[in-house]
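The complex appears here without one of its protein chains, the remainder shown in place.
Then we have subunit A:
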């Protein structure tokens, strides 16, 4: 019998690194040369089927790159089970930005969150500013998944999402219980304690 799981995934990264394009490629297998800037956030879902017939449904929050002042992003990464932090391989500044996002996730997000660092626009390797080694080394230090992708060509896109699905705790109840509890509190909390604990998280989005 096949099992079905559902996870909340959040995409973070500097403006114009290709977050929306990556999701569009993953969800609809499309690519637009010009993709309008995301304002606030976009919400999409996509299901991945693993080898053992387990299906993992991603609820994807595609955030706006310019929400750099941390006013809104917490609302989206709160209770997220996984995060994809994107940078643009043709701009080293975007890797710097990715680092700050990762630091923030490690500090603020659910401790069990699975984080993947993604170097997008690998089709533009000729204009590369971020070497594979540099990013890979950083990812290893921080214990992150890492890959290079190209939303334009589709290279590596479904692979990274499948890899995340595999890494998510699909069987072990102890690790996932925290994520589940946080999720319940954020969504439809009834338990007063959980509400109280969810409250500060909610405040965080305003400060």
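Heads up, the rule we're going with is that a residue touches a chain if its C-beta (ideal position, glycine included) is under 8 Å from a C-beta of that chain, and two chains touch if they have at least 3 such contacts; residues count from 1.
FYI, contacts and distances are computed from a predicted model.
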item	value
Among "Ribosome biogenesis protein YTM1", "non-specific serine/threonine protein kinase", "RabGAP/TBC" or "proteasome endopeptidase complex", UniProt-listed name of the chain not shown	"RabGAP/TBC"
Which of A:30, A:49 or A:66 contacts the chain that the document leaves out	A:66
Selected residue (touches chain absent from view) among A:10, A:23, A:48 or A:75	A:75
Subunit A, residues in touch with the chain not shown (by the definition above)	3-6, 15-16, 32-43, 45, 57, 59, 64-66, 69, 71-72, 75, 169-170, 173, 176-177, 179-181, 183-191, 195-196, 198-199, 202-203, 205-207
